[in-house]
Every structure is written in structure tokens, then in C-alpha cells.
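Here the structure comes first, spelled out in C-alpha cells, and everything after it is commentary.
For this depiction, one protein chain was excluded, whereas all remaining protein chains were kept in their positions.
Every chain is named by a letter (A and B) in the order it is written, and numbering of its residues begins at 1.
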Amino acid sequence: MGYFKSIKERDPAARHWLQILFLYPCVRVMFWFRIAHFFYKIKLKFIGEGIMFLLRRRYGIEIHPAAKIGKRLFIDHGVGVVIGETTIIGDDCTIYQGVSLGGTGKEKGKRHPTIGNNVMIGAGAQILGNVTIGDNTKIGANTVVLHNVESNQTVVGVKGKEVPKIE
Amino acid sequence: MGYFKSIKERDPAARHWLQILFLYPCVRVMFWFRIAHFFYKIKLKFIGEGIMFLLRRRYGIEIHPAAKIGKRLFIDHGVGVVIGETTIIGDDCTIYQGVSLGGTGKEKGKRHPTIGNNVMIGAGAQILGNVTIGDNTKIGANTVVLHNVESNQTVVGVKGKEVPKIE
Partner (left out) sequence: MGYFKSIKERDPAARHWLQILFLYPCVRVMFWFRIAHFFYKIKLKFIGEGIMFLLRRRYGIEIHPAAKIGKRLFIDHGVGVVIGETTIIGDDCTIYQGVSLGGTGKEKGKRHPTIGNNVMIGAGAQILGNVTIGDNTKIGANTVVLHNVESNQTVVGVKGKEVPKIE
């Protein structure tokens, strides 16, 4: 129930845990992802991939079953989200629609991002390559991030510039 | 039939009203949205939300049933479109694929945009927060808009700069 409570805190349109259970694609995707990840790890890769293929078809959210995802990830709306094979995501992250955690097409091996805890990634942001995003960082909508970002930053723009804090 | 005629004027690939009726996701989504909006208003919120959940699964277009939408909204293509709970849209607007009318994650209450009449929002544009977009304005593809925009403007770029008119 901690998961539902954390979603309610992050989405003002959430009303009730039953509504979240039945009508939030993220809840279903993450439930099946844990199962697919298990199959993938015990070398039944095709079953894991097949589960994620069906989910992608239904919800437009594509997560590779080998990705390592922490607790309470909330993918809000989520159409167009792509999370690559060697991605690592910490706890309590929030990802909006259209976000890619992808590769640059040039690397082999660990070629997808490592995301810290409590990171927020705005709609349409593209984080590409084996880069690290620190804890509590916010990535603005449509930002393209191709380098490491330290903790507690806010990053915007196509070149992913860090902006000074205005608080 | 005014709706079909207005779509034909806005999309050169539209050939016939029967084609539009059967093959344009927008027509189906808007038909069901009106029904979902009615249920939501008479406090049968779960039914309204359920209808929109099924539509989102099928067409990749996610509209909150509480949004207030004017006449002849044309969502062209539409995969990845998200329209938030407190959004208000005027008449004769055109929205392309991948557009969010969303929140910034910091506000409560009225936290989504108010869009005027005859506004065009290009593919991948992100309009976030309780901002107002004036009549007849055009928002370029992949633009991020976080502030109010006056009427009759053209806005492009990640910071959403207004560009001088070249006519």
C-alpha cells in the first residue's frame, strides 16, 4: 500500500487506491515487469521479453525485462516511454510520458543510463548513453541529456544545461 | 458534419467523411470523451475515468474526463497526447502527436493550461502548468512552454521564445 500512497502524493488527479489499482497503466506494467524480470534472470529470456512485448502493445510503455528498477517507480501517463536493457533506476523516481532511457547507438555493454533515487524526469526528455543522474535531480521536459548530472540539480534545454537554483 | 469538414480543411490526407469517421482516432476519442465527461460531471467519476482508460489503451491518447474542451478539437495522429484534469481548450484547436497539456508537478488546484480558440500545437510540444495561450497562436514542434503566451503569436524553442513575424 506504500506504493499507492506514494502515487497519490505525486499525482493530484489520483483519488483512491482502487482507482489507482484499476486505471493506472504504471501499476500493471510494474507488476508484470517484476515477473518478466524474474523469467529473464533465470535465463527464460523469451518469456520475459514476450511479457514486455504484450505490455508495450497494450500500454505504449516499453521496458526491457533486464532493466534494474528500484522501489516505487511511478511512470505517469507513460505512452512512448522506453527503458533500455542496461538501465539502472533507484528508488522513488517519477518518469513522465515520452521519456527514453536509451542508448546512443554507438556503445556496447552498459550503454543505458543509471538513475539515482528520487529523480524526476519530465515529459519527452531523452537521456541517452551510459550516463549517471544523481539523487534528487529534476530533468525538464524535452531535455536531451548526454552527460553525467550531479545530485540535487535541475537540468533543462536541448544541451541539458544545469540551471542555477531560484529558491 | 461541420466537424468532418473542418478536419478535411486541416488535413490534406483526409479524403472523405466516411474515411474520417472510421479511420481517425480523434473522432472516436472525442465522441467517447463527451460521454465520459458527462459521467464525471454527475459524480460517476470512475465510469468516466474507465472510459478514458480504455481509449488511452487503444489509441495512445490520454484525456482526463474532467477537462473542458471546446468545439471541433482535432487531435491529428495523437499517439502520446496527454491532456490533464484542469485543462481548458477553446474552439477549433489543432493538436498533433506527442503534445502534453500537463502540470509542472508543483501546483495543486488549477494546474494545467488554458488554451484559446484556433490554437495550433505542433508535435511533441510540452505546455506545462496553469498558463494561458491566447487565440490564434501557433506553438512549434517540441517547444516547451512554461509561461503565458499572448494571442496571434508563433512560439518556438525549448525556452518557448516568441518569434517576430515574417509575412
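We adopt the following convention: contacts are C-beta pairs under 8 Å (C-beta built on N, C-alpha and C of every residue); 3 or more make two chains touch, one makes a residue touch a chain.
Bear in mind the structure is a predicted one, so any value in this text is a computation, not a measurement.
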Option from B:Pro65, B:Gly84 or B:Gly98 whose C-beta touches the chain left out: B:Gly98
Residue touching the undisplayed chain, where the options are A:Ile95, A:Leu128 or A:Val156: A:Leu128
Where the unshown chain meets chain A, residue by residue: 45-46, 49-50, 53, 56-57, 60, 62, 64, 79-80, 82, 84-85, 98, 100, 102-103, 105, 108, 111, 124, 126, 128, 142, 144, 158-159
Residues of chain B in contact with the chain not shown: 10, 12-13, 15, 19, 22-23, 25, 58-60, 77, 79-80, 94, 96-98, 120, 122-124, 140-143, 156-158
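One rule holds in what follows: only the chains that are shown with their structure count from here on.
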Separation of mean Cα positions, chain B and chain A [Å, integer]: 25
